[in-house]
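Single-structure report; data block below.
A single protein chain has been omitted from the complex, and every remaining protein chain is retained in its original position.
Chain lettering (A, B and C) follows the sequence in which the chains are written, and residue indices restart at 1 in each chain.
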Amino acid sequence: MRNIVVKELNQTYIEDLEIEIVERKGIGHPDSISDGIAQAVSNALCDMYQKELGEGNILHHNTDEVQITAGDSDPEWGGGIIRKPIDILLTGRGVSEYNGIKFPLERVAIKAAKDFLDETIINLDVELDTVVECKIGHGSGDLVDVFDRSPEAIPKSNDTSFGVGFAPLSEVEKLVLATEELLNSKEFKMDYPAVGQDIKVMGLREGDEISLTIACAMVSKYVNNREEYIEVRESLKRIVEELAPKYTKRNVTVDVNTGDNDDIEDKSGYYLTVTGTSAEMGDDGSVGRGNRANGLITPCRPMSMEATSGKNPVNHVGKIYNVLANKMANDTVNEIEGIKQMHIMLLTQIGSPINEPTASIQVILEDGLELSDVEDDIKKVINRNLDNIRDITKMVIEGKARTF
Amino acid sequence: MRNIVVKELNQTYIEDLEIEIVERKGIGHPDSISDGIAQAVSNALCDMYQKELGEGNILHHNTDEVQITAGDSDPEWGGGIIRKPIDILLTGRGVSEYNGIKFPLERVAIKAAKDFLDETIINLDVELDTVVECKIGHGSGDLVDVFDRSPEAIPKSNDTSFGVGFAPLSEVEKLVLATEELLNSKEFKMDYPAVGQDIKVMGLREGDEISLTIACAMVSKYVNNREEYIEVRESLKRIVEELAPKYTKRNVTVDVNTGDNDDIEDKSGYYLTVTGTSAEMGDDGSVGRGNRANGLITPCRPMSMEATSGKNPVNHVGKIYNVLANKMANDTVNEIEGIKQMHIMLLTQIGSPINEPTASIQVILEDGLELSDVEDDIKKVINRNLDNIRDITKMVIEGKARTF
Amino acid sequence: MRNIVVKELNQTYIEDLEIEIVERKGIGHPDSISDGIAQAVSNALCDMYQKELGEGNILHHNTDEVQITAGDSDPEWGGGIIRKPIDILLTGRGVSEYNGIKFPLERVAIKAAKDFLDETIINLDVELDTVVECKIGHGSGDLVDVFDRSPEAIPKSNDTSFGVGFAPLSEVEKLVLATEELLNSKEFKMDYPAVGQDIKVMGLREGDEISLTIACAMVSKYVNNREEYIEVRESLKRIVEELAPKYTKRNVTVDVNTGDNDDIEDKSGYYLTVTGTSAEMGDDGSVGRGNRANGLITPCRPMSMEATSGKNPVNHVGKIYNVLANKMANDTVNEIEGIKQMHIMLLTQIGSPINEPTASIQVILEDGLELSDVEDDIKKVINRNLDNIRDITKMVIEGKARTF
Partner (left out) sequence: MRNIVVKELNQTYIEDLEIEIVERKGIGHPDSISDGIAQAVSNALCDMYQKELGEGNILHHNTDEVQITAGDSDPEWGGGIIRKPIDILLTGRGVSEYNGIKFPLERVAIKAAKDFLDETIINLDVELDTVVECKIGHGSGDLVDVFDRSPEAIPKSNDTSFGVGFAPLSEVEKLVLATEELLNSKEFKMDYPAVGQDIKVMGLREGDEISLTIACAMVSKYVNNREEYIEVRESLKRIVEELAPKYTKRNVTVDVNTGDNDDIEDKSGYYLTVTGTSAEMGDDGSVGRGNRANGLITPCRPMSMEATSGKNPVNHVGKIYNVLANKMANDTVNEIEGIKQMHIMLLTQIGSPINEPTASIQVILEDGLELSDVEDDIKKVINRNLDNIRDITKMVIEGKARTF
């Protein structure tokens, strides 16, 4: 039985907090690469199962464990090489045999991981700069029972778990997200090939002062010397300073690569990489340690620890509810006037139909509004989303729902 | 420069929230095992460096990446075997050579991991049920510079990062923690050898109704049949029900292994394992995906995404600040009357002395108290803790500070 | 001091033996793939060192250990897929740092292995059908001392070891070699794309009856059904029958894929593979278990157990002497009339200059010849070859000397 409870959120409105911290690990950060691979592998397995068994027939799997062990590299002004490849271990579980059909689990998983790397870290030579090993376990076919595969059937929750979401994003949240998305956009890379994908954006708001601290791995072959490096770095600073006013009227200061040491000419003073990700040399990564399902790390907001990326999108509520709660919150604030802030928590017990959670909704309303003014409308949005919960599976597979 | 800001927290007091969710992954949960190994390896490296180089001389390392890939097992009533061992991959970074001294990095790391497993998962035959592989990278000696090793020297922060903490624990938080600690205590295991270490406790409070959902891996050799299993399970339920009133006057219902199916006699209907952890068969694990530094997952509280376990305890603020913030909050509420709830956030920039963070303190006070009544006292506690920040390193190494 | 001893070989001339067995594992046999990778990696390291340090400056390495663990596949008439990639573990030793120069050992080794696979097993999709992992150890720079790198300098032997060689090849030996070389030639593959590279040829001569047993992995995408398969198989038989008279006047019978079962239509009755090598599914491989340095396995001839492929070509006499002994024997029988059969054994002690072995030469002469008629000429050939022993290094690196 669904249980939808709507309450007022007794809490300082996010924009009125004295201090707000927001972080995003860009798509080339080792933790994000892990998330991305985990999700890409899950999507590929979904495709594999559906192609063989028919639309909607997805067998059990969870590929939400990827361990990236950093390689070794030698970036140089205007060049550089990878000495030792990045190790990428795929693990988790999937069904490799069902009704006599054997699935090429390993091959499909490895292909998905390599394709993801190839598209995402454009200066990585996947074949020589990485070793992708697959230890995905072969779950028995028994587990398949969980999934009744007729489209109307509602899967049972695989665990006692919960998901959280909120909307709308605060100014700092929007700005942090937009900054990383801009710097990692295809268009931007055309103009600034030196800017790698490993971009970490940390936003700190103290009162009305926002500071953005950006750590950005530069691609060594596109910066021939210290001067060029500094030029790119200063451009980044300027570009983000120009971006900021679109998202806030507050004062924004931008720092890029604060660890640099401009007093020395040597490459050692700079954040230089061959491939554009620190996974090439120093930094390991794994799934679920970075961005939450909405793309951000927000210690001032409710967060779930569940890794959203890589879990099966059919009955793993640890995944589905995080995606769904954010969608519900966004739908609600977009469709209903007067909601300043909204938190959603969805909970269920193992074995319950996934569309029958307890939904705890909390809202901060615009002045003059009463909860009773919006409560029914909110429940309508929530119910509609729960009625269509199986769409989440599709959205995830088709890449229309963010998971990290 | 330290910047300590104390404000009132404008938020519903945790005990007055309508819904509160708290989770703890017990020490035998695959994610917690990963955390525990990561921290054990870091501690062992600290010992190794200090033995060779002298008290306080800890070289750079971060071992906060451990990937557990589940094995395969066949539990049976009264017995069972592990068919395929659990794979444990240690990764991260350490200095293996310094001033001509070569350190046995791999051996020390593997020994630490195996010793931890041996002590923690008592029914695991570490030698045959696990394969521990070490891919910890050999960081260059250059990185050592960061650590000025005289005891008075204050290390510089290794990153732009933050930590969070809060106190006191809510009733549900205390109850969840106490439940796992009881069920995993040595004394309890003497009486109930059938109860494995992989115990997940999920606490949900709706108004004044608290429900605890406990998932507990049973050790097959100590349960000879369905009846014995059920008996143990019912004992657990009863014991936790008896424990609850120590922590709350609210009504508490306890459910254990809700996925069980008592209609069938077959072992398949029960949560049966050979070793007491689900890592033996189904569940992978990795560092930083489970409990936060205070031992809990608390979506209704501020949380940091940083993995606390395994990071170097000298200058990795992502570790130190999480441990410190919780300690500060506890010290404060213990020493100062009238603080109902306290949140602390510590932030710093890469390169700043670690004892000079921005500390954002938020408090909910007892009725009748003003912020000015306690502000100075609070700052004293905070300052004292910052003055003694290097004690955190020792506490962590000596196992006196929880990291997961 | 060189010690060259020439004696008559008191033994039945190879062609007069009642029974003679000769085997060749073709280039796509898992053991030969291992040999080929080992040698390719050594060659690539030689290139790497020379490019950085100058012509002739090759640092210490031995890469004569490669373990191939078979994958899993599903060949189908006219198609088929690889389900699980072939694992290829590179191991051995190399110098990764010398005089402050760091070498990209892992990357170069992996590239060499993949390039070799790509060129050799043409239906293998190296990127998706294999996982190449490199655990080549980083030997210390101390070992470099062994190699005085001026061209005139003669390296000291790295071990107490020996090499053997013989000439000329017998009829069966020539036929076995020629058969595999024909079937694996580029021209042949154009006409018969269905014929994989994993071809094992076993020659047995009993008196004047020669039987060739050929096991040949067929490439499933090029055979659409049982009939096409049988057609290819019969073509192979016919082609080899037509080849035989070029090498012998004896009666030759040819059998291809004797394990086939033509009574069933199902693919299970045939030697069908997706890639043309059994490494894709059933058969592991490692270095030094197949062909000797002359390309053959010849139990009726003297053989060395040393793996020739992958050892360093500068001072590893286990490699150099096997290549050299075969060259010496061939040179001798080509240049000097009247030698029916020649065996050479080269021995040395660790630390001796590699051009000062004990050379034990045994010959069977044509009727009417005395040893004294040829002894001096033979010694000249042997001495010339020893004088030019450093050419072997070049020949090996340039691929002009067979090692498997």
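The criterion applied here is as follows: a contact is a pair of C-beta atoms (placed from the backbone, for glycine too) under 8 Å apart; a residue touches a chain by one contact, two chains touch by 3 or more.
Quantities reported herein were computed from a predicted structural model and do not represent experimental measurements.
Asker: Let's see if you follow the contact definition: name the visible chains touching the chain that is missing.
Answerer: Computed over the complete complex, the missing chain touches B, C.
Asker: Looking at B:51, B:83, B:238 or B:400, which makes contact with the chain not pictured?
Answerer: Among B:51, B:83, B:238 or B:400, only B:83 touches the chain that is not shown.
Asker: Determine which one of C:85, C:155, C:288 or C:313 touches the chain that has been left out.
Answerer: In the full complex, the listed residue that touches the missing chain is C:288.
Asker: Check each of C:300, C:369 or C:395 against the chain that is not shown and name the one that touches it.
Answerer: Once the missing chain is taken into account, the touching residue is C:300.
Asker: Given the full complex, what residues of chain C touch the hidden partner chain?
Answerer: 5, 7, 9-12, 18-19, 21, 23, 65, 67, 69-70, 72, 87, 89, 91-93, 135, 137, 139, 142, 160, 162, 164, 202, 204, 206, 213, 215, 258-259, 268, 282, 284-290, 292, 297, 299-300, 302-305, 307, 345, 347, 349-351, 358, 360
Asker: Which parts of chain B face the unshown chain closely enough to count as touching?
Answerer: Touching the chain left out of view, chain B contributes residues 72, 74, 81-85, 96, 102-107, 110-111, 114, 126-129, 131-134.
Methods note: only the chains that are shown with their structure count from here on.
Asker: Nearest 5 degrees is plenty: how much rotation brings the CA atoms of chain A onto those of chain B?
Answerer: About 180 degrees, rounded to the nearest 5.
Asker: Taking each chain's centre as its mean C-alpha position, how far apart are chain B and chain C in Å?
Answerer: Using C-alpha averages as centres, the distance is 56 Å.
Asker: Pull out every residue in chain A that's touching 2 or more other chains.
Answerer: 72
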